[in-house]
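Only one protein chain is missing from this complex, and each of the others stays in its spot.
Then we have chain A:
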Amino acid sequence: MSALSDQLVTFAILAYLVAMISHAVEYALGNARARAVAAPARELVGAGVGAPGGTTDAQVPAAPTAAERTAARARLGGRIAVGATAVAALLHLAALVTRGLAADRMPWGNMYEFVLTVSFIGAAGWLAVLWKRPSLRRLGLFLTLVMVLLLATAELVLYTPIVPLVPALNSYWFVIHVSTIVFSSGIFLLGVVPAVAYLMRAGWEQGRRSFPYTLAKRMPDAAALERLTFVLHAFAFPVFTFAVIAGAIWAEAAWGRPWGWDPKETWAFISWVVYAGYLHARATPSVRRNVATWLAVLGFLTVLMNLFGVNIFFEGLHSYGGLD
């Protein structure tokens, strides 16, 4: 069962990779709608001036133009990408379930399992976003990239064989605390994708044409990305708050104090304060939206710090990352 789970992770990575490549194809083939509209006009002009050499093959109106064909191919790429993402998410889920069955507990016992679960929440959340707002599909390019990177890191660097939980983790608060932490981290992970895309897209819309901004040429509207960023963070923040509170309740029972400024707790506090800062900044009219969005990105960096950095660099009561 454990080996099956490992294989499923590999397949999920491959499926995300397929999704990413299909997104990239869609992306490379261009802004399908805009070109499809622009193409007939060009054709008309060509016909009016008279094609040099007198060829007439462009005059057949029923034949699909090259641009239309490209557009269709781009759409196909996009659809394949979404399909592949869905398949990947299913494989991802299956990997988690088999891992949980093999370990006979929730699959959140160490850093490897943690990253696996957080990224699954991100992927599932992304499919939910796509369901409600299909027009944001192009964002999938960034999202699948993040998935591939995270899962590959998990598999190559963080992999840990299955071990049961140490008793400090063996409590129903464990399930409540960790599930909500994982869930909110997954949504924060999902949220940072439109946040970064927004920062690039907003630059593009303001006429910046240098490197990172050009990547956003065919991303959805800056305003739509910004809104999605906010919605995701506004959703994740209370869940995260609850998770921190549940953690404090658990810490009181296990270690005798609700809060002890252990490195994990400290970084959770930092993340919480930074995200509170983001929500504040966004609600303050005099703070520009991209400043606020940078705070969201910063918030995610602190979440990453807690996920990886604290397990690796610091020693505390929360040391059960599974890396020695």
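Everything below uses one rule, namely that a residue touches a chain if its C-beta (ideal position, glycine included) is under 8 Å from a C-beta of that chain, and two chains touch if they have at least 3 such contacts; residues count from 1.
Convention: contacts and distances are computed from a predicted model.
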Hidden chain of the complex, named as in its UniProt record, picked from "Cell shape-determining protein MreC", "Cytochrome c biogenesis protein ResB", "Electron transfer flavoprotein subunit beta" or "Integration host factor subunit alpha": "Cytochrome c biogenesis protein ResB"
Among A:2, A:135 or A:206, residue touching the chain not depicted: A:135
Chain not shown: contacting residue from A:66, A:128, A:223 or A:312: A:223
Interface residues of chain A (partner: the chain not displayed): 33, 75, 78-79, 132-135, 137, 163-164, 166-168, 170-171, 173, 221, 223-224, 227, 230, 234, 237-238, 241-242, 245, 248-250, 252-263, 266-267, 269-270, 273-274, 276-277, 279-287, 302, 310, 314-316
